[in-house]
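Heads up: the structure comes next, in structure tokens.
Note that this complex is displayed minus one protein chain, with the remaining chains in position.
As written, the chains take the letters A and B, and residue 1 is the first residue of each chain.
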Amino acid sequence: MDEQFIFSKQYRNILPILAAVSLVVFLLAVVLSGSGSARIWSNILLNNQFFLGISLGAAFFIAVHRVATSGWQTVIQRVPDAMTSFLPVAFILMLLIYFGMNDIYAWADSEVYEGLTGAKKIWLNIPFYFVRMVLYFAGWIFFIRMMKKNSESLTISSDLKYHNRRKIFAGLFLVFFGITVSASSWDWIMSLKPDWYSTIFGWYVLISMFVASLCFIILITWLLRRMGYLKVLRSDHVHDLAILLFAFSIFWAYQWFAQYLLIWYGHLPEETSYFIPRQHEFTLLFFLNLGINFIVPFFGLIRTSSKYNLNRVAAIAAMTLIGHWIDYWLLIMPETAGTKATIGLPEISMTLIYACGFIYIFFRTLSHGPLIVKNDPFLQESLNYES
Amino acid sequence: MSIFQSSLRKPLIEGKKSYQEITSQILDPLVNKPIKLWYFAITLSGGAMLFGLLMMGWTIWQGIGTWGENRTVGWAFEISTFVWWIGIGHAGTFISAILLLFRQRWRNSINRSAEAMTLFAVICAALFPFIHLGRPLLTFFIFPYPNTRLLWVNFNSPLVWDVFAIATYFTISLVFWYVGLIPDIATLRDKLRKGLKKTVYNFLSFSWKGSARDWHRHEVTSIMLAAIATPLVLSVHSIVSMDFADSILPGWHTTIFPPYFVAGAIYSGFAMVLTLLIIARKLMNLEDFITVEHVESMNKILIATGSIVALAYITETFMSWYSGIEYEQYMLQNRMTGPYAWAYWIMIICNVGSAQLLWIKKLRRSLLFTFFISIVINIGMWFERFVIIVTSLHRDFLPSSWTMYKPTIVEYGLLIGTLGIFFTAFLLFIRVFPVISISEEKSILKTENALQVAKEIHHG
Partner (left out) sequence: MDNKDYISVYFDDEDPMLQALRRLKENNLTIIDVLTPFPVHGIDKLLSVKRTRIPVGGFIFGALGGILAFWFMTWVFTVSYPLIIGGKPFFALPSFVPITFEMTVLFAGLSMAAGMFLRSKLKPDIRFKPADERITDNMFVIVIGSNANTTRESIRTVLSGISIIEIR
């Protein structure tokens, strides 16, 4: 019960080394392939978005379960909690985009900017872009910190006021998050193609980040279990995580299809300009995206017995996590790199750098407190949980 | 056997009952004569139903020239009401399917009436395409059969998708509802003494005997039906939304429509469930089973879905501004300030304003306020459909054919009439079948009683 995660020396050494090696590989690959700074910046944007999404998705996971007064997740609660600690880093990394604006955002170019219509001139300009960015991050970090602080208080005190407080902050966070996650996806991803818009876009990105986040939670749960932690984890908890992955993968596919069908059916040139390059230039990835993110979890987890098997669920989560990286790739790269976009050594090594950094921060935060929040009012319920 | 529950949870069945008490308290109001209020309610709704049937007959006899539709506004009142009813139906499936999958215990005492509500709402909805055809005898045209020229229906048309979606939705909801009802009909059968009533219930109970193997199959089938009903409920309103979104009309053609319509549907459906349950609770003495905790939980769903709907409004407004396309911009400007601005602002006040009031705990736990707000929300949701349909149609691309639409008394009659059909059906239903799932209440009873004990100890 008083389990404490120890960030072993082995991991503490391997992660930075792996990151450093990846960085060398990345720089070499960029230089040798002769790609310009655009490729560097689009890789940074892609991974910023992907890992920020995982981190935010975890906060969404916590807040939704909190507001729904759900109890089963209490034993793995600290995993998503620790995942949110990447947010401040993501903030700094997003601010870095300032130096690459011209390489990735077409509207940052003054000539393109002059050609925009009135509303877009107001919305898409560098100062306002960063003002909004600061606003989003300030809100997210504040609400998440408040939720986390009150959760942490429950490790020492059993006063219910902490529980009630974190619940209130979860509700407020959800309202703020609902608006800002849409708005930020318009800003950071949709505006890569300034002449295009789709109203479902924000919700689509939200679900994609949430599924990626679920995959990460499952993978970490599996890893902690392999390391010998989380002895109280029951197959019933695995089942519920699996059912979330299953259900939200279907929901993701639904959102994907809703957007595709309506644009395909309407056949308006200003809308189809988004799907045409993706479907015709990147056909393989375009269908791979659907295949991994929908077909794999759907058929992999459709049987009830498979949802109780942690190894199996983790394997599917690993594939789906890669699938959602591809989803983000398809959102971003065809706009920033055009038809030349590929998944090569630079993309893989840059993702590895981010992954190492993310996991390092995650493990460090996780080791700072006990794995199980002792005074959580739902702990006993979660320990005895039967699905 | 009680399942461990956190002490923060409140009991959902009041009064530490025994199994026998559950049976008798749910069935007694059914076996006994109805109270006066019930007769009053059914007279009122029956009257509305008759008026509606009269107007329906008039429409079919005279033709749809009796309506206010014209050459530009070809869809208006009836399609709004159709979509509204379909949306209301969604909450039933949501409660029985999604909340079952997420193991929300509070669904147990509301699922039966919510599912019944789904069936009646879908029946009301399905009436509209039928009368909207103008010549109802030719309804079979919409089914896929080769006509004399061997031409099939157009499978590319969302209106044909609708036929399939609604037919499937109705069938699956009916099966799901009936499968759940069988054990309770058996209880009713065994409660009754001899007579015709007993024979009828015996027939309807499908010779249910309560064997462990039967229960196992019953449970697995229910949960599996719930699992397939969940995507089904999403698909149905998405397809309804595509009746509009597959066109290229500004205000209709927007990619957010499918999930936004689903959220709106659940929103209005929950409001309707609340309206009905607050009535049923009074009429059938179910205060111990439908508690303030249930109402509060449902109100929280109203906040969530209401906020999603609000977010969709924000998104639409932003996008029409951001898009830079003048048609899109004009559409929204026309909605907000044009001749139908009153409808738009009613929609905003009723849908966005009202649900947000439920953040206040006191209001959320007040039955009277909830009853009021649930009606307000449904008014708002009706206006939402009206705004989407009429404002986009009455001023489209060609200003020379801009026009106005004004509903006639016949059209109001159809709306009132379907309300009458809906409430009459529901009032009869609560007299004929157990309105609360008896077996499900029994299966959570021990847990609830343990919580009740814990609560009493806590309060000393």
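Following the convention adopted for this analysis, contacts are C-beta pairs under 8 Å (C-beta built on N, C-alpha and C of every residue); 3 or more make two chains touch, one makes a residue touch a chain.
These numbers come from a predicted model, not from an experiment.
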Seminar exercise, completed: The listed residue (B:Asn32, B:Thr148, B:Ser207 or B:Ser400) that touches the chain absent from the view is B:Ser207
Problem set entry | Of B:Gln20, B:Thr148 or B:Ser400, the one touching the omitted chain in the full complex | B:Gln20
For this session: Decide which residue listed in A:Tyr11, A:Phe130 or A:Phe257 touches the omitted chain of the complex.
Result: A:Phe257
Exercise. Where the complex has a chain not shown, which of B:Ile60, B:Val179, B:Ile314 or B:Leu428 is the residue touching it?
Worked result: B:Val179
Exercise. Just one of B:Val83, B:Val122 or B:Ala165 touches the chain that is missing; which is it?
Worked result: B:Ala165
For this session: Go through chain A and note every residue touching the omitted chain.
Result: 257, 260-261, 264-265, 267, 302, 304, 386
Seminar exercise, completed: Residue positions on chain B contacting the omitted chain are 1, 3, 18-20, 23, 144, 146, 150-152, 154-158, 160-161, 164-165, 167-168, 171-172, 175-176, 179, 182-183, 186-187, 189-191, 199, 202-221, 224-225, 228-229, 231-232, 235, 239, 242, 439-440, 442-443
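The criterion applied here is as follows: only the chains that are shown with their structure count from here on.
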Seminar exercise, completed: Note: chain B sits from chain A at a C-alpha centroid distance in Å of 34
For this session: Would you pull the chain A residues touching chain B in the complex into a rising list?
Result: 67-71, 116-120, 123, 160, 163, 171, 175, 178-179, 182-183, 186, 197-203, 243, 247, 250-251, 254-255, 258-259, 261-263, 265-266, 268, 270, 377-378, 380-381, 384, 386-387
Problem set entry | Sites on chain B touched by chain A in the complex | 3-9, 101-104, 230-231, 234-235, 238, 242, 245-248, 253-259, 300, 307-308, 311-312, 314-316, 318-319, 321-325, 359
